[in-house]
Structure formats: structure tokens, C-alpha cells
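Down below is the structure, laid out as C-alpha cells.
Note that this complex is displayed minus one protein chain, with the remaining chains in position.
Chain lettering (A, B and C) follows the sequence in which the chains are written, and residue indices restart at 1 in each chain.
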Amino acid sequence: MIIVLKENPEQKQLDNLVAWLKSMDMEIHYSQYGSTTIMGIIGETSMVDTELIEALDIVESVKRITEPYKNANRKFHPKDTVIEIGPVKLGGGNFAVIAGPCSIESMDQVCSIAEEVKEAGALLYRGGAFKPRTSPYAFQGMRETGIEFLLEAKRRSGLPVVTEVMDVSHLPLFEEVDVIQVGARNMQNFELLKELGKLDKPILLKRGLSSTISEFLMSAEYIMAGGNHKVILCERGIRTFETAMRNTLDLSCIPLIKSLSHLPIIVDPSHATGIASLVKPMSMAAVAAGADGLMIEVHNDPVHALCDGAQSLTPAAFQDVMNAVMQILPLAYKGETK
Amino acid sequence: MIIVLKENPEQKQLDNLVAWLKSMDMEIHYSQYGSTTIMGIIGETSMVDTELIEALDIVESVKRITEPYKNANRKFHPKDTVIEIGPVKLGGGNFAVIAGPCSIESMDQVCSIAEEVKEAGALLYRGGAFKPRTSPYAFQGMRETGIEFLLEAKRRSGLPVVTEVMDVSHLPLFEEVDVIQVGARNMQNFELLKELGKLDKPILLKRGLSSTISEFLMSAEYIMAGGNHKVILCERGIRTFETAMRNTLDLSCIPLIKSLSHLPIIVDPSHATGIASLVKPMSMAAVAAGADGLMIEVHNDPVHALCDGAQSLTPAAFQDVMNAVMQILPLAYKGETK
Amino acid sequence: MIIVLKENPEQKQLDNLVAWLKSMDMEIHYSQYGSTTIMGIIGETSMVDTELIEALDIVESVKRITEPYKNANRKFHPKDTVIEIGPVKLGGGNFAVIAGPCSIESMDQVCSIAEEVKEAGALLYRGGAFKPRTSPYAFQGMRETGIEFLLEAKRRSGLPVVTEVMDVSHLPLFEEVDVIQVGARNMQNFELLKELGKLDKPILLKRGLSSTISEFLMSAEYIMAGGNHKVILCERGIRTFETAMRNTLDLSCIPLIKSLSHLPIIVDPSHATGIASLVKPMSMAAVAAGADGLMIEVHNDPVHALCDGAQSLTPAAFQDVMNAVMQILPLAYKGETK
Partner (left out) sequence: MIIVLKENPEQKQLDNLVAWLKSMDMEIHYSQYGSTTIMGIIGETSMVDTELIEALDIVESVKRITEPYKNANRKFHPKDTVIEIGPVKLGGGNFAVIAGPCSIESMDQVCSIAEEVKEAGALLYRGGAFKPRTSPYAFQGMRETGIEFLLEAKRRSGLPVVTEVMDVSHLPLFEEVDVIQVGARNMQNFELLKELGKLDKPILLKRGLSSTISEFLMSAEYIMAGGNHKVILCERGIRTFETAMRNTLDLSCIPLIKSLSHLPIIVDPSHATGIASLVKPMSMAAVAAGADGLMIEVHNDPVHALCDGAQSLTPAAFQDVMNAVMQILPLAYKGETK
């Protein structure tokens, strides 16, 4: 970590800063460039909150030279992480598509779509039981019952299942769920992340709407710091000034994250764009860019699908996406050859 | 709500849409403009998620003509809400400053700052016991003990206290806390909002980093829909492309929110800018624009203050801000005279 | 266009609005939904600036139901535009890569890279003579001399050339240039766009850093309204909160723009990311998503390349990108089958 001091820093404040850094066992080196003093800090700098230092009167700016995440860092774990979900592998060259309805509505619906997406090649099944909704007046999901239906679909189809948790107190309901999803709005729900870190179960962590890649990896680090290293990252669009799509899908984060971290990363083109007709081209692009998987909304009943998220594809349209994606997969970006 | 259909919409999809809207008791009116069909929807449209309709193949776009929030809406509650916190009033012409350290570190610290900010004119005392930190390796706050210290400061100083909750399961610890703060990262933690809606206690709701004003008011609506109408809104900066400050303080949201809602709104210039020297001018500007209060970080011990959020002011600097702010207050914007 | 009026609009202001709309030959229809009045406007609404109406006291909101662009609109020109540049075709199924150095530095450099990129499969050659630089102290390009060098490279290699114009007054120098590029910072330099509309030469229009897709197409419309229909759109990243890359490449704009407009659209992954190692995966993703071409920075001399934009690839790395891209091309997204 490098701290650039302002000219003529107040001595007392500087002493405080130095004392605080030393209290955390940091080693401090000074360099002088003209009238500018630079402090080089060596030690366990991941413990240090740079925002706090940046806000000091005597400090011009702060720059990390090592990433604040360790468990998620490729530098210390050069090999790709492979997540095993029952018989399914994801990451490290193993590609998997997660598909299913945005929200679970009935036993029939959830079980029949499971068969259809399995048929089309999905390896994991998703369905929403707890639904984060902007409005308190909108349908909040079937909750407990939804999870029961999803587990029945798992039993019948044999597909491992993925579903979103919204609160620590609901975790007991997720025992038989194969992958627990953390939604974009909860990416920095740190108490929830800590609890998930105690589990021995894969966590699908969605990138927050306005989260930087560094914050995204730090949230993965929260889970991993607790001992659970089975984290699947999911890019699902970021919030920008553009209003033509729901969000702006940031595909460049795939190769960039792969250079920074060994964790697998998948893409959710359905939520990212909010437009059904963009799901196919964005799925194709995500795979070409090296994504380890996709998460796609599929419904089979147009009436209910409406309330379901109409970025959904029909099973037939999903099959079409799978065909296109599977053709591109062997040609996809594999990372830099070194 | 107005739905603009694409040209030649598929009849089956249109029938589904109509059936779904009617199932929610909506009345539908059609207008034809050239080749474009427009559906005007009348009814309890706050129940309808526009994103779902927007994503339909047959729909060009959707536009609400009534806001989706009701309890928070000034149209239905023209009079300013006044929040009573012990002897303190906030809103409807009652201005109050909340001050105190970002994080609680010792009984001494928390009790002595309380006296100092009270002296300077703060009416409410804040201190962080549970700290949301980007890094799992950074100090996470004193938690239970921190709340005990804060309550002791309340007893000694007589100031009502404000502190942040991070998880539903911690709520029992907040019984004697006067105002429960919801942090920016939890603005859309809907399960938490629902629980807070069951309390009879003021909630200080911070705007999310990338939340629109409409989403901000919808989160207030979550709390109010549960029966708790004591919501104080807090603007604390939004995330933009600009990196010179931590966030971009959006002061125009003050008069805009006041035109949309009867809820009081305060401003946190410390977190918004992350730069101590900007706290004074931004406090002055916020008051001029009509803010109902301010929330300012104050520390008294420079060494500990470091880990505390160095956007903090010393008690002397805080006194200086209070003086400047109190001079502007009588001249501040009072809303449109009609 | 739909205008939603506020409740009880002031009659005088409403009369003014109506008079103004009628002065532009608009037809006005009224609908009443509860207490809300909606005006449907039919006519040549592309002449009407919605921001002006939106800002009126009596207006709640405005919504276009037809796009404000006509020449660029696929609704009126369903067939893909194919741009012919000498022997090269771009658009409508014709894919072309533009490559070359960011800035022209010597006759040798510009002529030798031309041969190398031609060898690797580039169909068009680019090189910067006029360089937009944030700092007045940075190298501003070789200007007139640079264009001479570029034209010599054109003669020797046979490749048509692309270079950026920065001011109307420089246009006489561009007579033998095959494609004139408008940079992101000039996307709304309307006087320049008007002049380019008078030419009979392809224009490569880059999307502005913070331009919406609608504004992007309106800038194309400026050129086309003058009579020059040879516009090639270029996505080159938008400015967001994310700082890990220079900009956020918005690949979802490719299929979306193709649904709105018949104009070809290419992608510049070099400038978008500012990171050489991301050029290959983002090129592959862009092609998979249906881009009509790519614009890639290539240099051959590492020392000069430094000042040149180090997102550049060497000719060997460019060849590697071309190989990867050409394999994906036959499998790329072709638009919706209807």
C-alpha cells in the first residue's frame, strides 16, 4: 500500500497515522519525490481500510499494490476452482447452464419446466421461492411452499437446484437446496455472507447493481474467509445511465475477473437486459468471452410467465439458445496462453 | 399506467396480458394513434410490476401515471410528517442535527463525544455498533457491547440515540435505541424493512448507492406498509463516474422528494463526500436547499478517529459547522409558496 | 407522443402548449384516466423536443411512441444497410476488421503496419493523424503530415483508410480518406455532423462516452438528414462507476441497435477496455453478438507503441485475434428469425 502525503503534513496527525499502522504490525518505508513524501506500507494490508486513510487531512491519496482479497486471489491460488454440485461440475473448463422460472408458482409449473430445461441441456435448475420486489404490494414469492415445490422438482428431474435466500433466518429451509443464491441487492449484506461462509454448500453470488469488481471479489472473500470456498460469481448487469435495457451487461468483467481470481463466473443475460430478444445474443457473447456458465429464465406458461419476469424464454426458445451456445463453446476464449 | 403496444401484437400474448391485468381488477381503456395501440390501465396499479410488462415481446414501453407508493405519497398526505424522538422533533419545520462517531470504541469515547456534540447543538446522538465493512478483515464494530456503551451515553447526556442495524436477528438489542438506522447497502433488504415496519420506532432510511428516488420512496413504503409511518429519509451520496469524492451528493433530491413525499429528509455530508473539508460547505448547502436535518460524523480523539472514518470533524470543527448552518437555517428554502 | 398532464393544469399554460403543438401541425387527442389527463400527439413528432415539454409546470411526463429518428430507423428501412468502401463491404452480412496504430508516427511505421494487418486479414486500415488528448501538453498527432503518410500507406497496401476528423476546418485534408471517423467526444458536435452530412463518403460514428443509444442514433440521423446515408456506428465503451477497465463495453447495444436501425455497427475493444489482454475475448464476444466488424489497435514497434496507446496488440497478437474471431464468425448471432 502506498500513501501519498500532502505537502507539509501536520506532525501530530502523521504520528497518529504511523502509530495506528504500527499497531497493526505494518512496516513503513518513506520515499521523497521533490516536496512529496510517499509512505510504502508492507504487511497484512488487507486489514486496512483505505477509505479511512484517504479521508485524512494529511493524505493526498492511497493506492493498494496488493489486492485486499486473499482467498479469492488467483495469485495465491493459480488453479481454477471447480465447484461440484452433485454430479455437475462448474468452472475450470466445466460449463453448465442453470435454467428455470424466475418465480415458482405451482407444483405443476415447477416440475414440468424442470423436465423441459433438462431436455434442452440445462444441468442445474433454478426457481425463485423468496422474491425481492421493489414494491411491498407486489407478489413476494411462495416462500416455504416454493422451496418444497422446488425440492420435489429436484427429486423428479434429478437436477440439482438453485434458489435465492433473502435473510439469515430463512437458511434452515435451504438444507436440501444444492446452490444458495445471493441476489444483487444482498451482495453486501455482510451478516448474510458471514452465515453462508459457515456452510459447506456452493453459493451463487450475484454482482451488486453498482458494485465494482473489487467489491464483488471482497464479498466472495467474506464467504471464503468463513471457510466456504465454493463460490460461483455471477455477472448480471450493472446500473448505468443507459435506460434502453434494464441494466448494462459487463462482459469484459469475465476475462478480467478470471485474471484476478480462480473462482468460476457465470452470466445472467435475462435479468441483465430485461429483454427476451437479447438473451440469445448475450448468451452467445458471454460464452465466447469465456463464461463458465449461464443462468437463463425459462417459463412454459405464457400467462403466468407474465408475472414471472417476461425476460423469460419459452422452452423452445431456450433450446434454440442452448444450440447456439453449444456450438460456440468449443471456440470460446480460454484465457491467455502463457 | 399506460402500456404502449408494439405494432401488430400477437393476439394470444395480448389476451394473456389482458387476462392478467383483469385478474388484478384493473380497468383497461384502449386508444389508437395511427398504427400504435395504447392501453390505459386504471386500478390499484401499485401492485403491478412495470418491469415485467416492459419485458413482454408485444409491449413497446410502459409508463406509470401514478406513483407506486401510497403511504409515502404527498398527494394523499399533504401535510409534512413530524417525527417525534423523545423531546426532539424532526420534519415539518423542525430541524435537528444528528452527530457522533462513526464507530463506537470505548465507554469513555462514546460518552465524552456525546457531551461535546450536545454542547455544540446536536439534538440526537449517533454511534456505530454494527459496522458494514467491505472487507471481512476490517474491524466489524463492537456490536452488542457497542450498543450498551451507546445507551450509557444516552443516559448520561440525555440525547436520544441513533444506530445502525445490519440484520433482523439483531433487532432485540435495539429496544432502547431511539432511532434505528438502515444503511445504504440494506436499503433494499426487504425482509429487514418488513420487520422494521412492525415496530413503533423511528427508522432512519439511507438512500442506496445506486437507488433512484422512486426506489428510495418504495423502500420507505415497505416500512410504512407494515404500519410504521415514522420514516426519516437520508440522502448520503450516489455512485457516479466521478472519483474525486467518495460519492456524489445529490442535493436536488431534497426539494424533489419534498414535492413527492411528506416524509422528512436529512443529509449525511460526511459519508457522501468522504472528505472532511467538504462537510461544512455541503452542510450549508443542504440546509439552504431545505433539508430537515443533518447527520455528521464527529470524533474527539485523533488516533482512534482514524479507524473511525476520517471524514470526521473534531468537536471544534463541528461547532463551526453548527454555527454556519444555524445562520443559514432561517433563510433556507421552505418549499413552493402556492 | 403522449403527454401526461399534472392534475388541474393551469389553463393559460395548457393553451400555450396546445397552440405551440398546433403551430407545428400536430394533431391532439385527449384521454381521461380518473383525474389524469393524457394528450396523445400525432404528427411529425421528431421535430418536437420532449425535454422542453417535460420541463413545463403543467406536465407530469412525456413519452415518445415513435422514435425521433427516421432515416436511421429500421421501421422505415427494414433492409440492412451495406456500406461500400472501395472493394470492401461492411454490414448486411459483410464483416470487416479495421486495424492499425492509434497514432501515426512515421512513414515507415504506418506503411509497415499496413502490410502486417493486411496479411492478418484486416480489410481496412486506420491510423490517427489528429489526436484528441485530454492534456494540451500531450502529443497532438502529426496532423496534415500524418494524413499524407496514411494515404501513402493506402497506395502501397491497397487498403482503404479510416482516420479521425476533429474540426470542420480540417475536412479539405480528408478528400482521399476512405472513411472519416467521428470520435466519441465529437458525437454531439452537431456542426461537424452537419458538414459530414453533405459528403458522399462513409462516416464511422463512435458512441459518446455517456450517450444513450437513442442519442447515438440521433447523431447518425444528423448526418443522414444532410443526405449522407453511409454511416457506420461504433460501440467503444461507456463511462460507468467501474474503474477496473477504462470504460464498460456495452455489447448488448449490438443486437438492440440492430433491431432499431438498419445501420451497421462495429465494436472497438481496444479503447473500450484500455487493456490489451481484454482485446481478444471482447473481440470474440462482439462477433458472437453479431457485430458487423471490429476496430483494433495494432502496432509493430514496442517503444513507439507506448506513446501510441498500449492497449495495442502486436501484429502477431492481432493475427491470433483474427484467427479466433474468424472461427466464431460463421456461428455468430444473425438476428431474430421471423
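Please note the rule applied: contacts are C-beta pairs under 8 Å (C-beta built on N, C-alpha and C of every residue); 3 or more make two chains touch, one makes a residue touch a chain.
Note that the structure is predicted; figures quoted are calculated from it, not measured.
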Candidate in contact with the missing chain, chosen from C:3, C:129 or C:276: C:276
Sole contact to the chain not displayed, among B:26, B:231 or B:284: B:284
Hidden partner chain, touching residue among C:37, C:186, C:228 or C:300: C:186
Touch with the omitted chain, as defined above, among A:34, A:87, A:172 or A:330: A:34
Residues in chain C touching the chain absent from view: 12-13, 16-17, 19-20, 44, 46-49, 51-57, 68, 132-138, 140, 166-170, 185-186, 188-194, 209-210, 215, 218, 221-222, 225-226, 239, 246, 274-277, 302-303, 306-311
Chain A residues touching the omitted chain (full complex): 2, 4, 29, 31, 33-34, 36, 38, 40, 42, 60-61, 63, 65-66, 210, 239-241, 243
Where the missing chain touches chain B, by residue: 210, 212-214, 238, 240-245, 248-256, 259, 272-273, 275, 277-278, 280-282, 284-290, 324, 327-328, 331-333, 336
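Note that only the chains that are shown with their structure count from here on.
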Interface composition of copies chain A and chain C: same or different, split at half: same
Euclidean distance of C-alpha centroids - chain A vs chain B, Å: 26
Mean-CA-position distance for chain C and chain B (Å): 39
Between chain C and chain A, distance of the C-alpha-averaged centres to the nearest whole Å: 31
Interface hub residues of chain A, defined as touching at least two other chains: 210, 275, 277
